[in-house]
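Here is chain A:
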Amino acid sequence: MAQRNIRGAGGIRALWLVALTAIAGLVLAGCGGSNIKSTNTASGKSCGQFNIAVNPWVGYEADAYVVGTVAQQKLGCQVSYKNLKEEVSWQGFGSGDVDVVLENWGHPDLVKKYIKGNHTAEDAGPTGNIGVIGWYVPPWLAKAHPDILNWKNLNKYASKFKTSESGGKGQFLDGDPSFVTNDEALVKNLNLNFKVVYAGSETALIQAYRKAEKNHTWVIGYFYAPQWFLSEVPMKKVSLPKYTPGCDSNPAKIACDYPKYNLNKVVATRFAKSKSPAYTLVKNFHWTNDDQNLVAKYIAADHMNPADAAKKWIDANPDKVKAWLQGT
Partner candidate 1 sequence: MSTTVTRRPSAPPVREEQPRVEEHRPQHTFGRILAVVAVWVVGWAVLRGHQTLSLPGAQLSDFQKWLNGVKNSFDAARETNPAFKIVGGISDGLNWVFLHLQYLFSTPAPGRPVPEVGWVGVLAILVFVAFALAGVRCAVLVLLGTLAFGFLGYWQESIDTLLITLLAVLICVVIGVPIGIWMARSKGARAAITPVLDGMQTMPSFAYLEPLALIFGIGTASAIVLTVIYAVPPLIRITEHGIRGVSEGAVEASRSLGCTSPQLLRKVQLPMARRTIVVGVNQCMMAALAMAIIAAFVSGPGLGVPVMQSLAALDIGGAAVSGGLIVVVAIMLDRTTTAASERAELLARAGRRHVQTRRIVLAVLAVVTVVAIYVSRLRLSAAQFPSSPALQRPVSTFISSVTDTVVNSIEKATTAFANVVSYGLINPLQSVLAASPWWLSALAILALAYVLGGWRPAVTALVCEAVLLGVGLWNDSMITLTSVLVATILVVIVSVVLGVWMGRRRRVDTILRPFLDALQTIPPFVYLVPALALFPPSRFTAIVAALAYGVPIATKLVADGIRGVSPTSVEAAEASGATAWQMIAKVQLPMARAAVVLATNQGLLYVLSMVVIGGLVGGGSLGYFVVAGFSQDQLFGKGLAAGIAITALGIMLDRIARHAAARHGRV
Partner candidate 2 sequence: MTQTRTYDDQNDGQKDGQKDGQRGGRNDGAPDGAGESALSVRDLWKIFGARADKVIGTPDADLPRKQLQAKTGCVAAVKDVSFDVRPGEVFVVMGLSGSGKSTLVRLLTRLIEPTAGTVTIGGEDVTKADAGRLRDLRRHHVAMVFQHFGLLPHRTVMDNVGFGLEVRGVAKGERRARAQEMVDLVGLAGNEGSFPDQLSGGMQQRVGLARALAVDPTLMMFDEPFSALDPLIRRDMQNEVIRLHHEVGKTMVFITHDLQEALKLGDRILIMRDGEIVQIGEPAEIVASPADDYVRDFVSDVPRSHVLTLRYVCRRPDGGDPGEGPALQADEVVRDAARQVLAAHGPVRVYDGEDFLGIVDDEDILRVVVAEEEAVGS
(Lines give C-alpha, C1' and ligand atoms only; values in the text may rest on other atoms or scores of the structure.)
Protein backbone atom coordinates (compact mmCIF):
# COMPACT_ATOMS: atom_id res chain seq x y z
CA MET A 1 0.00 0.00 0.00
CA ALA A 2 3.00 2.23 0.50
CA GLN A 3 3.95 2.18 -3.10
CA ARG A 4 0.59 3.73 -3.91
CA ASN A 5 1.41 6.66 -1.66
CA ILE A 6 5.03 6.92 -2.54
CA ARG A 7 4.66 8.12 -6.08
CA GLY A 8 6.82 10.37 -8.06
CA ALA A 9 10.19 11.87 -7.33
CA GLY A 10 9.17 13.67 -4.15
CA GLY A 11 8.03 10.44 -2.55
CA ILE A 12 11.21 8.70 -3.52
CA ARG A 13 13.29 11.46 -2.05
CA ALA A 14 11.35 11.21 1.21
CA LEU A 15 11.92 7.50 1.19
CA TRP A 16 15.65 7.93 0.77
CA LEU A 17 15.61 10.34 3.65
CA VAL A 18 13.87 7.82 5.88
CA ALA A 19 16.22 5.08 4.77
CA LEU A 20 19.33 7.12 5.39
CA THR A 21 18.03 8.10 8.81
CA ALA A 22 17.42 4.45 9.59
CA ILE A 23 20.91 3.51 8.45
CA ALA A 24 22.49 6.32 10.42
CA GLY A 25 20.49 5.28 13.47
CA LEU A 26 21.62 1.70 13.08
CA VAL A 27 25.25 2.68 12.75
CA LEU A 28 25.09 5.04 15.73
CA ALA A 29 23.33 2.42 17.83
CA GLY A 30 25.99 -0.04 16.79
CA CYS A 31 28.77 2.35 17.83
CA GLY A 32 27.35 2.49 21.32
CA GLY A 33 27.89 -1.18 21.93
CA SER A 34 31.03 -3.19 21.97
CA ASN A 35 32.50 -5.00 19.03
CA ILE A 36 32.00 -8.72 18.67
CA LYS A 37 35.16 -10.66 19.36
CA SER A 38 35.49 -14.16 18.20
CA THR A 39 35.40 -16.65 21.04
CA ASN A 40 38.19 -18.95 21.99
CA THR A 41 36.79 -22.46 21.87
CA ALA A 42 40.01 -24.23 22.70
CA SER A 43 40.09 -24.01 26.49
CA GLY A 44 42.98 -26.38 26.88
CA LYS A 45 40.97 -29.57 27.06
CA SER A 46 39.24 -31.30 24.23
CA CYS A 47 35.70 -31.85 25.37
CA GLY A 48 33.77 -31.33 22.19
CA GLN A 49 30.08 -32.12 21.85
CA PHE A 50 28.28 -33.34 24.99
CA ASN A 51 24.70 -34.57 24.55
CA ILE A 52 22.59 -34.78 27.68
CA ALA A 53 19.18 -36.38 27.51
CA VAL A 54 16.61 -34.39 29.49
CA ASN A 55 13.71 -36.55 30.64
CA PRO A 56 10.50 -34.68 31.30
CA TRP A 57 10.47 -34.10 35.04
CA VAL A 58 11.83 -31.19 36.98
CA GLY A 59 14.23 -33.17 39.19
CA TYR A 60 15.91 -34.52 36.11
CA GLU A 61 16.13 -31.05 34.62
CA ALA A 62 17.99 -30.00 37.75
CA ASP A 63 20.55 -32.80 37.30
CA ALA A 64 20.93 -32.11 33.60
CA TYR A 65 21.43 -28.38 33.80
CA VAL A 66 23.80 -28.56 36.77
CA VAL A 67 26.00 -31.11 35.03
CA GLY A 68 25.61 -29.33 31.71
CA THR A 69 26.50 -25.92 33.09
CA VAL A 70 29.59 -27.29 34.83
CA ALA A 71 30.66 -29.05 31.65
CA GLN A 72 30.20 -25.90 29.66
CA GLN A 73 31.84 -23.49 32.06
CA LYS A 74 34.68 -25.55 33.45
CA LEU A 75 35.37 -28.01 30.66
CA GLY A 76 34.44 -25.94 27.62
CA CYS A 77 32.08 -28.58 26.26
CA GLN A 78 29.50 -27.83 23.57
CA VAL A 79 26.53 -28.98 25.61
CA SER A 80 23.30 -29.83 23.92
CA TYR A 81 20.21 -30.76 25.87
CA LYS A 82 17.91 -33.28 24.23
CA ASN A 83 14.40 -33.23 25.59
CA LEU A 84 13.32 -36.84 25.41
CA LYS A 85 11.33 -39.48 27.17
CA GLU A 86 13.26 -42.38 28.70
CA GLU A 87 12.76 -44.97 26.00
CA VAL A 88 13.79 -42.63 23.22
CA SER A 89 16.80 -41.45 25.22
CA TRP A 90 18.14 -44.99 25.56
CA GLN A 91 17.50 -45.53 21.90
CA GLY A 92 19.78 -42.55 21.30
CA PHE A 93 22.81 -44.20 22.91
CA GLY A 94 23.28 -46.42 19.92
CA SER A 95 22.74 -43.76 17.28
CA GLY A 96 25.13 -41.31 18.93
CA ASP A 97 22.42 -38.75 19.64
CA VAL A 98 22.64 -39.16 23.41
CA ASP A 99 25.75 -39.43 25.62
CA VAL A 100 24.18 -39.63 29.03
CA VAL A 101 20.95 -40.25 30.94
CA LEU A 102 21.53 -38.61 34.30
CA GLU A 103 18.72 -40.00 36.40
CA ASN A 104 17.63 -43.54 35.68
CA TRP A 105 14.80 -45.12 37.66
CA GLY A 106 15.60 -48.79 37.33
CA HIS A 107 14.02 -49.61 33.95
CA PRO A 108 15.05 -53.29 33.96
CA ASP A 109 13.61 -53.72 30.46
CA LEU A 110 15.85 -51.01 29.02
CA VAL A 111 18.84 -52.29 30.99
CA LYS A 112 18.25 -55.69 29.51
CA LYS A 113 17.93 -54.35 25.99
CA TYR A 114 20.68 -51.75 25.82
CA ILE A 115 23.23 -52.64 28.52
CA LYS A 116 23.06 -56.40 28.55
CA GLY A 117 21.66 -56.78 25.06
CA ASN A 118 23.38 -54.70 22.41
CA HIS A 119 26.00 -53.10 24.71
CA THR A 120 25.34 -49.60 23.48
CA ALA A 121 25.05 -48.31 27.04
CA GLU A 122 26.68 -48.82 30.40
CA ASP A 123 26.12 -47.91 34.03
CA ALA A 124 28.04 -44.89 35.31
CA GLY A 125 27.28 -45.19 38.99
CA PRO A 126 24.71 -43.73 41.37
CA THR A 127 23.71 -40.06 41.51
CA GLY A 128 23.36 -40.21 45.24
CA ASN A 129 19.63 -39.64 44.98
CA ILE A 130 17.34 -42.26 46.44
CA GLY A 131 14.14 -42.77 44.50
CA VAL A 132 11.08 -43.76 46.46
CA ILE A 133 8.05 -44.88 44.49
CA GLY A 134 4.86 -45.68 46.29
CA TRP A 135 1.25 -44.96 47.09
CA TYR A 136 0.60 -41.55 48.52
CA VAL A 137 -2.29 -39.65 50.11
CA PRO A 138 -2.55 -35.92 50.74
CA PRO A 139 -1.42 -34.71 54.19
CA TRP A 140 -4.87 -33.67 55.41
CA LEU A 141 -6.11 -37.20 54.85
CA ALA A 142 -3.18 -38.75 56.70
CA LYS A 143 -3.87 -36.41 59.58
CA ALA A 144 -7.62 -36.99 59.66
CA HIS A 145 -7.41 -40.76 59.24
CA PRO A 146 -3.94 -41.87 60.34
CA ASP A 147 -4.77 -45.52 59.86
CA ILE A 148 -5.10 -44.99 56.15
CA LEU A 149 -1.33 -45.09 55.90
CA ASN A 150 -1.50 -48.87 56.22
CA TRP A 151 -2.68 -50.66 53.10
CA LYS A 152 -4.74 -53.11 55.16
CA ASN A 153 -7.18 -50.33 56.01
CA LEU A 154 -7.61 -49.14 52.47
CA ASN A 155 -10.65 -51.26 51.72
CA LYS A 156 -12.40 -49.66 54.69
CA TYR A 157 -12.22 -46.31 52.96
CA ALA A 158 -12.59 -47.54 49.40
CA SER A 159 -16.05 -46.06 48.91
CA LYS A 160 -14.74 -42.62 49.88
CA PHE A 161 -12.38 -42.71 46.93
CA LYS A 162 -15.14 -43.39 44.45
CA THR A 163 -15.31 -41.11 41.39
CA SER A 164 -17.15 -41.04 38.12
CA GLU A 165 -14.18 -42.82 36.55
CA SER A 166 -13.78 -45.72 38.92
CA GLY A 167 -16.86 -47.77 38.13
CA GLY A 168 -18.22 -48.08 41.68
CA LYS A 169 -14.90 -48.95 43.27
CA GLY A 170 -12.37 -46.69 44.91
CA GLN A 171 -10.21 -44.74 42.50
CA PHE A 172 -6.46 -45.24 42.49
CA LEU A 173 -4.75 -42.60 40.34
CA ASP A 174 -1.87 -43.63 38.19
CA GLY A 175 0.22 -41.05 36.47
CA ASP A 176 2.41 -40.49 33.49
CA PRO A 177 2.48 -43.28 30.93
CA SER A 178 6.27 -43.34 31.24
CA PHE A 179 6.17 -44.65 34.79
CA VAL A 180 6.70 -48.31 35.33
CA THR A 181 3.91 -49.28 37.67
CA ASN A 182 2.78 -52.43 39.35
CA ASP A 183 -0.44 -50.90 40.56
CA GLU A 184 -2.94 -52.96 38.58
CA ALA A 185 -1.28 -56.13 39.88
CA LEU A 186 -1.04 -54.77 43.43
CA VAL A 187 -4.72 -53.87 43.55
CA LYS A 188 -5.61 -57.31 42.33
CA ASN A 189 -3.21 -59.32 44.43
CA LEU A 190 -3.89 -57.39 47.63
CA ASN A 191 -7.63 -57.83 47.00
CA LEU A 192 -8.27 -54.12 47.19
CA ASN A 193 -11.64 -52.78 46.15
CA PHE A 194 -10.03 -50.19 43.90
CA LYS A 195 -9.74 -49.49 40.25
CA VAL A 196 -6.60 -48.05 38.67
CA VAL A 197 -7.46 -44.91 36.71
CA TYR A 198 -4.84 -43.35 34.48
CA ALA A 199 -4.49 -39.62 35.04
CA GLY A 200 -2.34 -39.63 31.93
CA SER A 201 0.46 -37.26 32.86
CA GLU A 202 2.50 -36.02 35.78
CA THR A 203 0.77 -32.69 35.34
CA ALA A 204 -2.63 -34.28 35.82
CA LEU A 205 -1.43 -36.19 38.88
CA ILE A 206 0.01 -33.13 40.60
CA GLN A 207 -3.06 -31.02 39.86
CA ALA A 208 -5.25 -33.75 41.33
CA TYR A 209 -3.20 -33.89 44.54
CA ARG A 210 -2.97 -30.13 44.80
CA LYS A 211 -6.76 -29.83 44.53
CA ALA A 212 -7.35 -32.67 46.95
CA GLU A 213 -5.21 -31.02 49.62
CA LYS A 214 -6.78 -27.65 49.05
CA ASN A 215 -10.39 -28.82 49.05
CA HIS A 216 -9.91 -31.77 51.39
CA THR A 217 -11.16 -34.31 48.93
CA TRP A 218 -10.21 -37.96 48.96
CA VAL A 219 -7.50 -39.10 46.63
CA ILE A 220 -4.87 -41.83 46.61
CA GLY A 221 -2.35 -42.49 43.93
CA TYR A 222 1.08 -43.21 42.66
CA PHE A 223 3.87 -40.75 43.44
CA TYR A 224 7.57 -40.60 44.05
CA ALA A 225 10.42 -38.75 45.68
CA PRO A 226 12.52 -36.78 45.03
CA GLN A 227 9.89 -34.48 43.52
CA TRP A 228 9.64 -30.71 43.79
CA PHE A 229 5.89 -30.92 44.44
CA LEU A 230 6.55 -32.57 47.80
CA SER A 231 7.93 -29.28 49.04
CA GLU A 232 4.60 -27.66 48.17
CA VAL A 233 2.38 -30.48 49.42
CA PRO A 234 4.17 -33.09 51.52
CA MET A 235 2.26 -36.15 50.38
CA LYS A 236 2.23 -39.09 52.83
CA LYS A 237 3.29 -42.55 51.76
CA VAL A 238 1.03 -45.51 52.39
CA SER A 239 2.91 -48.58 53.53
CA LEU A 240 2.51 -51.62 51.35
CA PRO A 241 3.74 -55.16 52.15
CA LYS A 242 7.48 -54.85 52.57
CA TYR A 243 9.73 -55.15 49.55
CA THR A 244 12.00 -58.14 49.55
CA PRO A 245 14.49 -58.81 46.78
CA GLY A 246 12.77 -60.89 44.11
CA CYS A 247 9.23 -60.24 45.28
CA ASP A 248 8.66 -58.30 42.09
CA SER A 249 10.15 -60.86 39.74
CA ASN A 250 6.80 -61.97 38.33
CA PRO A 251 4.93 -58.85 37.24
CA ALA A 252 1.52 -60.53 37.39
CA LYS A 253 1.99 -61.82 40.95
CA ILE A 254 3.46 -58.73 42.59
CA ALA A 255 2.05 -58.09 46.06
CA CYS A 256 4.81 -56.01 47.62
CA ASP A 257 6.00 -52.42 47.76
CA TYR A 258 8.26 -50.83 45.18
CA PRO A 259 11.98 -51.12 45.87
CA LYS A 260 14.00 -48.08 46.83
CA TYR A 261 15.89 -47.02 43.75
CA ASN A 262 19.48 -45.93 43.92
CA LEU A 263 19.07 -43.63 40.97
CA ASN A 264 21.95 -44.03 38.62
CA LYS A 265 23.55 -42.54 35.57
CA VAL A 266 23.70 -44.39 32.28
CA VAL A 267 26.11 -43.45 29.52
CA ALA A 268 26.65 -44.50 25.97
CA THR A 269 29.45 -47.07 25.71
CA ARG A 270 30.95 -45.01 22.93
CA PHE A 271 30.99 -41.97 25.22
CA ALA A 272 32.61 -43.89 28.08
CA LYS A 273 35.41 -44.99 25.80
CA SER A 274 35.92 -41.51 24.37
CA LYS A 275 38.02 -40.31 27.32
CA SER A 276 36.05 -37.09 27.22
CA PRO A 277 36.49 -35.03 30.39
CA ALA A 278 32.67 -34.80 30.40
CA TYR A 279 32.58 -38.53 31.02
CA THR A 280 34.74 -38.12 34.11
CA LEU A 281 32.42 -35.36 35.29
CA VAL A 282 29.38 -37.60 34.81
CA LYS A 283 31.10 -40.45 36.60
CA ASN A 284 31.97 -38.19 39.57
CA PHE A 285 28.58 -36.47 39.70
CA HIS A 286 26.97 -37.20 43.03
CA TRP A 287 24.60 -35.20 45.20
CA THR A 288 21.77 -35.53 47.69
CA ASN A 289 18.01 -35.47 47.42
CA ASP A 290 18.06 -32.09 49.19
CA ASP A 291 20.45 -30.69 46.59
CA GLN A 292 18.20 -31.77 43.77
CA ASN A 293 15.05 -30.59 45.51
CA LEU A 294 16.58 -27.15 45.96
CA VAL A 295 17.39 -26.74 42.28
CA ALA A 296 14.01 -28.20 41.35
CA LYS A 297 12.35 -25.67 43.61
CA TYR A 298 14.21 -22.85 41.88
CA ILE A 299 12.81 -24.08 38.61
CA ALA A 300 9.29 -25.12 39.49
CA ALA A 301 8.29 -22.86 42.37
CA ASP A 302 10.46 -19.81 41.70
CA HIS A 303 10.05 -20.05 37.92
CA MET A 304 13.75 -19.59 37.19
CA ASN A 305 14.90 -20.90 33.91
CA PRO A 306 16.83 -24.18 34.37
CA ALA A 307 20.21 -22.76 33.35
CA ASP A 308 19.94 -19.87 35.83
CA ALA A 309 18.77 -22.21 38.57
CA ALA A 310 21.75 -24.48 37.96
CA LYS A 311 24.16 -21.53 38.03
CA LYS A 312 22.75 -20.32 41.31
CA TRP A 313 23.30 -23.70 42.91
CA ILE A 314 26.78 -24.11 41.40
CA ASP A 315 27.88 -20.71 42.69
CA ALA A 316 26.67 -21.65 46.16
CA ASN A 317 28.34 -25.09 46.19
CA PRO A 318 31.87 -24.73 44.83
CA ASP A 319 33.21 -27.60 46.95
CA LYS A 320 30.87 -30.20 45.52
CA VAL A 321 31.53 -29.01 42.01
CA LYS A 322 35.26 -29.13 42.61
CA ALA A 323 34.99 -32.74 43.70
CA TRP A 324 33.18 -33.64 40.49
CA LEU A 325 35.94 -32.11 38.42
CA GLN A 326 38.69 -34.22 39.89
CA GLY A 327 40.57 -36.09 37.23
CA THR A 328 39.26 -34.07 34.30
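A few notes on this one:
As a working rule, contacts are C-beta pairs under 8 Å (C-beta built on N, C-alpha and C of every residue); 3 or more make two chains touch, one makes a residue touch a chain; residues count from 1.
In picking the candidates, the idea was that all candidates are chains of the complex that A comes from, given by their letters.
As the structure is a computational prediction, the values presented were derived from the model and not from experiment.
Between chain A and the candidates 1 or 2, touch in this complex occurs only with 1. Of all residues in chain A, only 1-3, 6-7, 11-12, 15-16, 19, 22-23, 26-27, 29-39, 41, 56-58, 61, 82-88, 91-92, 94-95, 97-98, 109-110, 113, 118, 163-165, 173, 176-178, 180, 184-185, 196-208, 211, 215, 228, 251, 299-300, 303, 306 touch candidate 1 in the complex they form.
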